[in-house]
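Starting off with a structure, shown below.
Omission of a single protein chain aside, the complex is shown with its protein chains in their original locations.
Note that the chains take the letters A and B in the order they are written out, and that residue 1 is the start of every chain.
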Amino acid sequence: MWESYCAVEAGLGREENFLSLDDVLMSQEKLPCRLESGLARLGFLDKGGETEHIPQGSKMELPLWLVKGLYDNKRRIISVELPKIYRQGWRTVFSADANVVDLHKMGPHYYSFGSQLLNFDSPENTEIAQTLLQTFIGRFRRIMDSSQNAYNEDTSALVARLDELERVLFKAGQSGLNDFQNWERGQAAQITASSLVQSYKKRKFHETDT
Amino acid sequence: MEDDLALSDEASDAGSEEVLTPAELINKLEEAWLNEKFAPELLESKSEIVECVMEQLNHMEQNLQRARQGDLKISFHHMEIERIRFMLSSYLRSRLHKIEKFFPHVLEKEKARGEGEPPHLSPEEFAFAKEYMANTEALLKNVGLRHMPPNLQTLDLIKCVPKPNLDSFVFLRVKEEQQSILVEPETDAQSEYAIDMEVGSQHLIRYRTIAPLVASGAVKLI
């Protein structure tokens, strides 16, 4: 299929893709941090606080893009704490059975955000990276099977527990299946209206109904 | 209609030693089309094939104009022309698609090309890529960048636009036997090993490993 607009995919790894909307949304996620030096006149960043300056030792949640800007191994302005889901306790849960976890609720950018954390030189980096990979491998089969069996069914329950990256994959699996099934039933030869036009029609009908 | 279709003239005009029959030419086009569809990067431009095919099509169409309409034979020719035209457009379209996706890298590669190396882009594609680059830069400047503080007004598109991922996996079929292709290990626990590829066998492997074989025509992507 030829799409007139081709979205830039998420970077997945230490680098973000600058033009990827997924990565923009991901880098907006908050990260718990501790300030190693005070920040003068930046009190407005802390919504609860009323002081003009942010004192050293404050704990606050900052979006990833800001943390990446402030983080510097030598100057130690800020140190990063691992969000719960990437810590030892949760890593054990993932290694027991990755399929039981609702990654959407816990994420929803579990893999991309997790890879970004590797930028902050945590001593647990190796374990985090291992868990991300093993979690993906462990959940692969279920995503493949559900995306290949879900034709014409309500897929919202299946998709609900998937992380954003997995959802994109799920869609790829489904469109492969749908394309084949349409072909098999001889519908590939029919020219259909674009989805944009179709949803426009639906809206029209809806308006006349009410 | 029963003219000799040997391509020797066209092929030698285009600077190639090969003499292809029209049927072989169409097979070459099909292979170029599929390779381009499945390769993660923009492949070398096959302008020669495109030109020869265009020539064949035009030639055939001229002949058909002189022929009696409604003839069964004529309809066969029309159908065949439509099929070849479909492949040709799909081939060119998948190249344009990649140019749009990777434009700064495509232009960079073309700039770095040494004297005597064949161009990666046809002249038309090169013009398209340059225009696409200029338009994208102008758009980003007009909508966003010019409203930014002066020190943030530049944007390096080479860094912003993702590169083709040469490490992606591809499916291929072997045309010429290959021995001792080195397969890099995926994990530290594995070690490098060599595989042989027999003619007609099919493989799933990382594109980077076999990219030279795609270029030389020893394997084709599927």
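As a convention for this text, contacts are C-beta pairs under 8 Å (C-beta built on N, C-alpha and C of every residue); 3 or more make two chains touch, one makes a residue touch a chain.
FYI, contacts and distances are computed from a predicted model.
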item: Protein name, per the UniProt record, of whichever chain is missing from view ("Armadillo repeat-containing protein 4", "Membrane magnesium transporter", "tRNA-splicing endonuclease subunit Sen2" or "DNA replication complex GINS protein PSF2"); value: "DNA replication complex GINS protein PSF2"
item: Visible chains that the absent chain touches, using the contact criterion stated earlier; value: A, B
item: Selected from A:Val8, A:Ile77 or A:Leu177 as touching the chain missing from the view; value: A:Leu177
item: On subunit A, residues whose C-beta touches the chain left out of the figure; value: 1, 12-16, 18, 111, 115, 118, 125-126, 129, 132-133, 136-137, 140-141, 144-145, 147-148, 165, 168-169, 172-173, 175-177, 179-180, 182-184, 186, 188-189
item: Subunit B residues touching the omitted chain (full complex); value: 1-2, 5, 22-23, 26, 30, 37-38, 56, 60, 72-73, 75-77, 79-81, 83-84, 86, 90, 159, 165, 167-171, 183-187, 190, 195, 200-206, 222
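Criterion: only the chains that are shown with their structure count from here on.
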item: Touching residues on subunit B, where the partner in the complex is subunit A; value: 93, 97, 100-101, 159-162
item: Subunit B contact footprint on subunit A (complex, rising order); value: 2, 6, 8-9, 11, 17-20
